[in-house]
Every structure is written in structure tokens, then in C-alpha cells.
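Note that one protein chain is taken out, while the other chains of the complex remain in position.
First chain written, first letter: the chains are A, B and C, and each begins at residue 1.
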């Protein structure tokens, strides 16, 4: 699956990267990334996840073809 | 004393006119004008009176030199 | 500052004056002539003002707003004369560090102008009739020509 990160997440991860691990849900992906980069765990827990321009919940089932956008808390305006 | 009227009052009175009667207070002027033109009594009772760019109360003492502006309820905006 | 204008109000020019390096929020209100009123088709509005008093009161209202809220900018201009449909009759611009003050002050200023400033609207309809219109009738509620019911105090 392909991961896209934004804003402050780019201080912790590449802007785009591939995850090859077998991960079932969004929650699994969150756990995997938090373990991979513990400094990002707090910010990751505040993020929303989007697939195909829709936000998805923690129990959303991922497929290897998915592009997953990790959306930090908004700070527009 | 010189009277100035505005907006809907101009349907009842001239825009400017002189009152020569001996009138002591603003209330007296209001009563005088209402008797002079009973159709205007209702609107006159809703008006404010201004002398020298200040609103004055009903008991304000008038002098013959005063210019009195009769201010109908606002309808700006 | 002149708070009355006999000609079209240049809103872009006023907005350009409303930027301020300490202001994160600028709010503009434009009151515009609607094409209908009292179920009739409006041709245009015509505004009359007691100009000396209106200028003074509008300056006072802006000053009151600046005392109530931290404002970097507070501007108000009202038209006199003919105002066609979709044109601006009155504009209020406020700027402050954060948006809640700019919105609140803006509502305060327009409400005060509408209820208190000696400015009057005459509606001219397409059927040829006219009507001195939309008067503040708060006195029927408050019993006092100097006491008003303001929208900004509601909700």
C-alpha cells in the first residue's frame, strides 16, 4: 500500500512511501507506523486517514492497492 | 424658532418652517404641531428632537433662536 | 472620515484600507438594495440623512465599538440618494486579531446605525408607488424612542 503524509508528518516520514507489511486495518497501519517511528506516535493518534477522497475509520480494511492519506489535525484559516 | 423636518414628516409639514408661538419645551412644540396637524400626531410621538447636533429630551427649554430638527425613527441600512 | 456618501461606495478601496499587520480577521458587511419589499417589486431606494447628526452618531458608534472590542480597524459608510437594486446602501468593516471580535463588533455597528442614526430609506416600487419604509419601531416594544431592541444582543 502507498502512504502519503502531509504537513508536520513530513518531519517524521517521507512525503510518500510504500508499506509492504501485511496490515489488515487502518488501526494496524497506525500501530505499525507508531512502532516504526515512536516520536510520531502522538501526532499519528491525532490524525485522520483518508482513502479515495473519503475519511475512513480505524476498522477500515486495507488492500495492498490502496493509497492511504494520513491527515494531521487541520490548521487552515 | 426654526423647524426642520425629514423623511416621512415632509409628507405632513414643510421641510423648513418658522414657529412664532410662545412654546416653552420640546413637549409643547410636539403638542402644538400635533394639534396643528392631527394626522401627524402618531409619527410625531415616535420622533426624537435635536438641537445643535444633540438629541434633547421632552423637557428641554426652547428659545426663539433655536433650530429644532425633528428626527423620525431611523430606517437606514 | 466621512461616514456618508452621495455616490457609489468604493468597497475595494475601503477594504484595501482595512488590512492591518496585527489583524488576523477582517469582516465586511454590505447592506444592499433587494428587488422586493412588502411583496412589491422594488425599483430603487432613496436615502435621506440629517447629515451633521448622522456623521456624528456614526463616529460615536464606531468609537463605542472600539471601546467594547479590541479593533484594529472600524469603518462605516452609508449612502445617501438613490441606490439601485444590488448596490450597497451601507458598508461596515471591522478588523481585529481574532475573528470573534471582528464579527461581534461588525454586528453591533450595523445594528446601532440602523436603529439610531438619523438616516431614512424611501422605497420606490416599479408600480410607481413609494413608501417611507422599515422604520425602527422599537418604541412600540420599549415604550421609549431612545431604547432599542438590538439583534446583536439576541441569541
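What we mean here is this: a contact is a pair of C-beta atoms (placed from the backbone, for glycine too) under 8 Å apart; a residue touches a chain by one contact, two chains touch by 3 or more.
Worth saying up front: this structure is predicted, and the values here are computed from it rather than measured.
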Chains in view that touch the one left out, judged over the entire complex: A, C
Selected residue (touches chain absent from view) among C:20, C:40 or C:82: C:20
Residue of C:66, C:82 or C:99 touching the missing chain in the full complex: C:99
Residue of C:3, C:79 or C:107 touching the missing chain in the full complex: C:107
Residue ranges of chain A at the interface with the undisplayed chain: 4, 6-8, 11, 46-48, 50, 53, 55, 69, 71-77
Residue ranges of chain C at the interface with the undisplayed chain: 11-12, 15, 19-36, 85-87, 97, 99-100, 102-103, 106-107, 110, 151
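In the analysis below, only the chains that are shown with their structure count from here on.
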Centre distance in Å when chain B and chain C are each reduced to the mean of their C-alpha atoms: 25
Chain A-chain C separation of Cα centroids, rounded to whole Å: 49
Inter-centroid spacing, chain B versus chain A (mean Cα positions, whole Å): 73
